[in-house]
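In this view, the complex is presented without one of its protein chains, the others remaining in place.
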Amino acid sequence: MHEKDKRILGALFALALIAGGDGARAAGIDKQDFNQIERGHYLAIVGDCAACHTLPGSGHEFAGGRRIETPFGTLVSPNITPDPTTGIGAWTDQEFVNALTKGRGRHGTRLYPAMPYTYYTKLTPDDALAIHAYLNTIPAVHNAVKSDQLPFPFSMRWTLAIWDELFFTPGTFHPDPHKSAEWNRGAYLAEGPGHCGMCHTPKNFLGADDTRKSLQGYALQGWFSPNITNDPRRGLGGWSVDDIVAYLKTGHNKTSAATGLMSETLNLSTSKMSDADLEAIAVYLKNDTNGSSGNKTASADPPDPAVMKEGAAIYADECSGCHTLNGKGAPGLFPSLNGSPVVQQTDPTTVLHVVLRGARSVGTAPQPTAPAMPQFGWILDDDQVSAVVTYIRNAWGNSAPAVSANQVKKTRQMLVERSD
Amino acid sequence: MHQVNRRQLLATSAIALLLIPQAARAALIKGGLPWKPGAADPPTIVRPGPWHFFTAQEAATVEAFVDRLIPADDLSPGGKDCGCAVFIDRQLAGPYGRFDGYYMSGPFHKGTKQQGPQSPLTPAQHYRKALAALDDACRQKFGGKVFAALSDEQKDQAIKGLEDGSLKLEKLDGKEFFKLILKNTQNGFLADPIYGGNKGAASWKMIGFPGTHYDYRGWIDRHNQRVTLPTIGIADHPNWSE
Partner (left out) sequence: MARKLPHKDAVIIGLGWTGSILANELTDAGLDVVAIERGPWRDTATDFLMSYAQDELRYRIRHELFLRPSQISVTFRNNAEQMALPVRTWGAFMLGNGAGGAGVHWNAETWRFLPTDFTLRTHLTQRYGANILPQDMTIQDWGITYDQLEPHYDQFEYLCGTSGQAGNLKGTIQAGGNPFEGPRSRPYPTPPMKQGYGHTLFAQAAEELGYKPFPQPSGNLSQSYTNPLGVTLGQCTYCGFCEWFGCANYSKATPQTTILPVLLRKSSFEARTECEVTRINLDSSGKRATGVTYVDSSGSEVEQPADLVLLCAFSLFNVQLLLLSGIGTPYDPNTGQGQIGRNFTHQTMSSALGFFDKDRYNFNPFVASGAIGMCIDEFNGDNFDHSKAGFVGGGYIGQVQTNGRPIETTAVPPGTPAWGSKWKQALRDNYLSTINAGGACHGSMYSYRDVYLSLDPTYKDRFGRPLVRLTIDFHENELKMAAFMTDKYAELLQKMGAKQVVKQPRKGPYDVTAYQTSHLNGGAIMGTNPSNSALNIYLQSWDVPNLFVQGASAFPQNAGYNPTGTVGALAFWSAHAIRSQYLKNPGPLVHA
């Protein structure tokens, strides 16, 4: 067999694998196809639709009404239950697939890219249909949602035509024939329904992904979603595939704990995914060469020794009781600051958030403890926070830019205005 | 520094606590461990400033008193410079002064010693009455001078008189007042400096208590060795800016 044929076969095989089903099925929904509905349910979990479309505590799944913060204002998620008047019950399959993969609502209205169609576009048509098949089976909830709540000029949806032109490349996922089937599955999940880059890729001033810096971290909603490339210092370079799987599945691994916005993703999405899929994502992330320098050089100028001395003193008195003097903490309980990628992000927002306000790590069935860090904002002033955070970012072989008192002040101010 | 009041947080935070309308009005804890970002109920740190409870005359009396209970010497500054009077002032102005939390319903009967304190007199009321009565007693005994105006020797005499009961206070048990002020003074001397006394952790340095360190794992095995950690308090960390 020719090499070219082999690659085509491999690609087809990979396509079948990533689509997770019978690629030869004709387009359309068979209401009695249990497998399709099951697959749609699973993909809705991978896609984490509930994170935007379910209002917490409402008891009404996918009925919308959740306020979503964007850099341009607050959107309210629509009702995607099958209710015919307030939900999407009247939508055809094609209309649904268009929304998911082309960013077009009914009658062609453009969706705001807060709906991750730029990622969901990678879904295969079968997968998109499966999601619709599943959504058709959930209880219909009559809940009229006024979605359009962005201020002028963003209220003008026609402007999205320009945005889409500049930043949106529609089209389903194309597997890389040089990579393994597992890698391709991970790529499909991460770049498609998993939409990791939505939170983890920095954005340009128009809110579109800066694709040159894919997955290198992004500040949103009071946190900084860290770099999840394979960078040895600031990314997942120090984590094994097993570490990543443990984290996504249970919220904890031997050095780290998920908190903040990632807690919800854990609870609603990744903790319910299959081990094989989590491994595939891990393999994909570990093989991502974008942004990874390969070796763990110092990433910043060495900080002022006086600041390090003060930070060390604060650390010994306030932090070592849990995180220990060598920064390694206790596995499954107190995250290791020593070698921590989160601590060494260029943008220190997450570390400052945790120090100023405390944070509870996520609790899952395999890891129910959910230990929480108390707040220190009441006792440490801006100078002291900057000293101790600069210290942990540069002690024990860590290296990250120093944090100024002014940065702390601004972060404190920003957090005061947030209730979450 | 920013102090977070727990009740304010409860009122404004909309997540984590699910309040189901038909249940009783109380916190309903369900569906996961609650979390309120920034939740804390830190102590109120006493700041120097005007007296919150004492009148100027009462303050003078108490400052003079604590300075004899804890005289200045080479072991530590005196009770006044340590802030013991400030400590007592702030305590009396707060919940302790009112005996908040105490069971203060009647009827009030004296009872046996084993049945404990049964007086309806709160510490704040007690001080108010006793300081005035003390000055009266001193005027009678020391030729018209109030306590604060006495010489050190005379002050000590007056204090001993309270202690052994020989110096009587009008309508009050002087011994009981002495026990109260002694306890409050020593508490202030030995408590964390945030409460106004023990300024500069003077008493802790005197006795060799290194303060509010939380991690002594490196010291538990070091038997019979002096702990060389800096002396710190909840809000006292001179070692941070050395």
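Which chain is which? They are A and B, in the order written, and residues in each are numbered from 1.
Note that in this section contacts are C-beta pairs under 8 Å (C-beta built on N, C-alpha and C of every residue); 3 or more make two chains touch, one makes a residue touch a chain.
Given the structure is predicted, the values throughout are model-derived calculations rather than measurements.
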Inset, instruction - Sort by label and list the shown chains the missing chain touches. - result: A, B
Legend entry - Candidates B:31, B:49 or B:144 - the one touching the absent chain: B:31
Inset, instruction - Have a look at A:99, A:215 or A:379 and name the one touching the chain we're not showing. - result: A:379
Inset, instruction - Tell me which residue among A:255, A:367 or A:394 touches the hidden chain in the full complex. - result: A:367
Inset, instruction - Spell out, residue by residue, where the missing chain touches subunit B. - result: 22-36, 39-43, 68-71, 73, 75-76, 95-96, 99-105, 107, 109, 111-118, 156, 159, 163, 182, 185-187, 190-192, 195, 203-204, 206-210, 212-217, 219-227, 234
Inset, instruction - Kindly note down the residues of subunit A that lie in touch with the hidden chain. - result: 318-319, 321-322, 330-334, 358, 360, 363, 365-376, 378-379
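Going forward, only the chains that are shown with their structure count from here on.
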Legend entry - Between subunit B and subunit A, distance of the C-alpha-averaged centres to the nearest whole Å: 51
Legend entry - Residue ranges of subunit A in contact with subunit B within the complex: 56-57, 309-310, 313-314, 316-317, 320-321, 324-325, 356-360, 363, 370, 372, 374-375, 377-381, 384, 387, 412, 415-416, 418-420
Legend entry - Interfacial residue positions of subunit B with respect to subunit A in the complex: 1-4, 12-15, 18, 32-33, 35, 37-40, 42, 212-215, 218, 230, 232, 234-235, 237, 239-242
